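Just one protein chain is left out here, and the rest sit where they should.
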Amino acid sequence: MILLDLILILLTGGLLAWITGKWSSILPRIISFIAIAIDLLLTLSIFLKQEGFGHTAWLINYRTNWIPSFGISLHLALDGLSLLLLLLTFFLGLLSVLISWKEIRERVGFFHFNILWILAGIAGVFLSMDLFLFYFFWELMLVPMYFLIGIWGHENRTYASYKFFLYTQASGLLMFLSILALYFIHGRNTGIFTFDYQELLGTSMSAPIAFLLMLGFLAAFLVKLPIVPLHNWLPDAHTEAPTAGSVILAGLMLKTGAYGLLRFVIPLFPEASVRFAPAGMILGVIGILYGAKLAFAQTDLKRLVAYTSVSHMGFVMLGVFAFNTIAYQGVVMQIIAHAISTGALFILVGQLQERIHTRDLNLMGGLWKQTPVMGAMGLIFAMASLGLPGLANFVAEFLILTGTFRANILMTCLASIGLVAATIYSLRIVQKVFLGKEATVWKMKDLSIREKIVCGSLVIVVFWLGLFPQPVINTAKPSVIKTLNSIEQVSINQNTNPIP
Amino acid sequence: MNTIFYIAALVALVSTALAISGRNAIHALLFLIVSLLSISVIFFILGAPFIAALEVIVYAGAIMVLFIFVIMMLNVGLEKEMENKWLRPGMWILPSILAFILLIDFLSMLRSMNYREIRGQIILPKQVGISLFTTYLLGVEISAMLLLAGIVGAYHLGRQKKKVIHRFLEKIEETHAEAPDTNL
Amino acid sequence: MSPSDFLCLTPVMIIAGAPILMMLTIAFTRNYKVIYGFSLTAFSIAFLSLFFILPAIPCRISTLFIFDQYSILFSGIIILASLLITLLSYDYLLYQESEKEEYFIILFIASLGSLLLVAASNFVTLFLGLEMLSISLYVLIAYRRSRDHSIEAGVKYLILASVSSAFLLFGMGLIYLDTGSLEFDKIVPALSSADHSATLLFTGFGMMMVGIGFKLALVPFHMWTPDVYQGAPVPVTTYIATVSKGAVMALLLRFFFAIRGFQNPGFILIITILAILSMFVGNLLALRQQNIKRILAYSSIANMGYLLVTLLIGNETGIHAAIFYIVSYIITSLGAFGVITLLSDRQNDADKLENYKGLFWKRPWVAIVFTLSLLSLAGIPLTTGFIAKFYIVFTGINSGLWLLVISLIINSVIGLYYYLRVITALFSPANEEKLPPVSLAGHLVLGIVAVGIVWLGVNPEGFLSLIAHFSVL
Partner (left out) sequence: MVTIPIEIQILFAASLFLLGLIGLLVRRNIIFMLMSIEVMFNSAGLVFIIAGSRWGQTDGQVMFIFILAVAAAEVSVGLALILQMFHHYKTLDADELSKLRDSKNDS
């Protein structure tokens, strides 16, 4: 029940925030802060006593009927992976409310409604163990995000919001077709027509069909992730969204794609995934290099950060298709680390824009003098982004590369070029913004206390994850092993060993 | 009897063709009435004397008179200019081709039917009446409601909101300003 | 006719008696409020009487009607929708030209036609019901005759609907010639006799589909739709989109299942072509429109295309899916057109995209209902449109109709674009334009619609079992 409560708290909080927004602009902020904080505390309490839940498949499992006519149930379940992602969701959610405190002055109520509903959709995605429910939440987070970009976005917001919506909706529908096909194949095989994830695991079907269905799922997840030929919506959406929107997009929404790969694509279609692995890894490497190259070419700071996401998510793709424990641990770490570091960068960009009303790199320079604290923060997050040892991203990328090295040496070498590229573009940010010659003289204040709290908490997390990643790795371990089991099953069945 | 059928059919087709291609609305209507009369003959031959009578009374009698009434009222019967450009031969080509294609379709449909001659059963008005007022009694009630809709609708739509001067009188009024208005 | 037949006819008789009583009332005194109140009462009583006759069904009345659960369900839908449209019409007509009472008389006769359609089991009733509906609609469309648009829309609808009726009649005649019966149920048995000719049947059905296609606005018989939607008074447009289409679709479903159309390759071909054309043409043409009524007109073309898919599913779930879709489409259309009605002022209908700029900041509640309706049309979760589309895709895949399902999916994405355009307008910065006040009845309708859209979208189970119980053909 607690899982359902997590979502319901957000939904009702959103409605309350909207209604109270009519009378006051402070109330919605407080309400959403409280709602998310409650959720964060609840999740934290689960995290702290996770040992107590025993070692069944799920830490918490909640199931009740929803639309029995179609075999749809309200099945929510939590394991280590979902738990980590939920923590991340509520943490970043809390920060998004904080950073919007001053930025959003108009239509505050509706803004917070959207934020909370997006978070509810994302939390739902991380918890759903019924494919129909999963799709339901998958779509649910689109509409508020569309409003967030379309109403509070920057100059080109309408175009960006259309693009975002159409891309994700079209790919989502492909996944939906696959879900339905899977449902019927399973139903015909066993006579049980259900959308339940557990039941659908291990559905037997012919290889070409499995491959086709997997492509349907991949379409949705790769668009979200995003992987290079399908990444077109991302720079626009990230650039035009308000800061909180960018943080949620980069920090959470992209992660639903990664989560989908781990949770659905590989366990549901292990054989097809193995067959797709080489292509997947190539796509990942292309993403890393192409994203880095484009990031380097940008003059719009927000766009630059957006493209670094493309590059970082390439690592996730690479790791997912390496099929081994180390790489998977790396993927989980990368998901979290990227959410924190990129989220932080977006927050910094937002703070800059609030002060100087531009995102053009060429107009900035030498800002360190006026804002040493902000500069220091920028330096730390840029370092995190390039993967400096001791910071979160380093652990993640190191694990992924170590894992992939066992699977495919060539790809690993190519991917590590991405690390070099990351160094270049990250340093370029610091150089162009905070150091160097002052292009224009800006008058600006340094970070306020609220902003210091936001950035400070992010810095703590980045260091903590970089120095003591063990709790994360431990929590994720059962899920990682579970996912890998399905692949190993395939190798045993085939009596060959595609994975060294 | 067969000869009469063919003659009547020919008359019906020719007069219908003349009706739809005529320039003068009144003349066209007269052709249409001829066509309806000849169809009525065919109904008689096919063994439906009651319907033959109704065709003359209701169709040719009532409905066509309604048409003539409206045409007279609007005074457009003699208007020949309006459709001149539409009645050029070129305009007929496309619709005729379309109709020709449909005709081919019908012909192919007819080819597929088993060749059969009708038994020409005569169904007398009495039988029709019995059927109409037993099996189809509710149908009669429904058509009453349908006619009610027609009446209310025609009443609402046909009524003039403000006085409109008859076109014919408009010119008169221009010269004699004191000429009385005439309602349609 | 036996007493139980009369019992079955109660709702129909109430709807038929109401306009006559109204005419009598008008003969004594013309009072708009009285007629309006009378209409509401009559519709409500007719709706309640449906529960009253439930024990007596199913009953057949001669060969003309069959009152079974299916027709009762649709009667309920039709009466409720007409009731809501009556509520919407009051304010809209308040400032109209002198005779506004006849509007309700005609509305009742149109609803009577729809009720007969959904209970029809015979070509005679099919034709009479359809014509009763059409003739009433000619009048309703041209009702505000002081406006140019109304006359133009009325004349266009008159010509095209009459032609379609002629096609329908000719088609029915051919089928009668082939099978020797006017009853739906006797057609299938007749097909096994030696006199039967497949081509004759095919031509007959094809011509009937021309007629029905006109009424449902399927491509390529859709030309009238945008013009009539735009030119007609908004409540009448609502009526065409909801009651008229729902009733004709209900009839088509019954007829198609009675003649086992999904087993006939020729019929399947016709329906498939119509469905795919309607989806694509409807959605693609909607993309460039600026007028909301026209956008919704093209969207309705596409929606009817989706709905045709259910005909080919060929089993019970197909009927369930169709009913769910029709109901959800009716609710959604009531919401969308209801908002347009409520925002229309004395002179002009609020049918331009500019009228809706920033509506969310001026009238949040109205805008929310409009947004919900549009999202439902687009098939986004949390709304009934999503479950409805899901149901069609679901049953379609089960029956292996991949071509149709995939074009439905592609079209959902195309359609999304123009729905988003309207939604974007709703949420863009507000302009200074004044909006007319919204009456209590208007709020009531919007409230019902909003609850319906969300309820069926989140918890459809109850309604699904209701449909399963009521859809025995």
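Lettered A, B and C in written order, each chain numbered from 1.
Everything that follows uses one rule, which is that a residue touches a chain if its C-beta (ideal position, glycine included) is under 8 Å from a C-beta of that chain, and two chains touch if they have at least 3 such contacts.
Because the structure is predicted, anything quoted here is derived from the model rather than measured.
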Given that one chain is not shown, what are the shown chains it touches? B, C
On subunit B, what residues meet the omitted chain? 1-2, 5, 9, 12-13, 16-17, 19-21, 25, 28-29, 32, 35-36, 39, 42-43, 45-48, 50-51, 54, 58-59, 62-63, 66-67, 70-71, 73-74, 76, 82-83, 86, 91-92, 94-96, 98-99, 102-103, 106-107, 110, 113, 115-121, 123, 127-128, 130-132, 135-136, 139, 143, 146-147, 149-151, 153-158, 160, 164, 167, 184
For review purposes, identify every residue of subunit C that touches the missing chain, sorted by number. 123-124, 127-128, 131, 135, 138-139, 142, 145, 148-149, 151-156, 158-159, 162-163, 165-167, 169-170, 172-174, 176-177, 180-182, 226-227, 230-231, 288-291, 294, 352
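FYI, only the chains that are shown with their structure count from here on.
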Just curious, how far off is subunit C from subunit A if you go by their C-alpha centres, in Å? 44
Shared-interface residues of subunit C (touching two or more other chains) are none
Residues of subunit A whose C-beta touches two or more other chains: none
Subunit C residues touching subunit B - in the complex, by the definition given at the top: 1, 16, 19-20, 23, 61-65, 97, 99, 102, 105-106, 109-110, 112-113, 116, 124-125, 128-129, 131-132, 135-136, 138-139, 142-143, 145-146, 154, 194-195, 197-200, 202-203
Subunit A partner contacts - residues on subunit C that touch it in the complex: 361, 375, 380-382, 386, 393-394, 397-398, 405-406, 409, 412-413, 416-417, 420, 424, 427, 459-461, 464-465, 468
Which of the residues in subunit B end up touching subunit C in this complex? 105-106, 108-109, 112-114, 134-139, 141-143, 145-146, 148-150, 152-153, 155-157, 159, 161
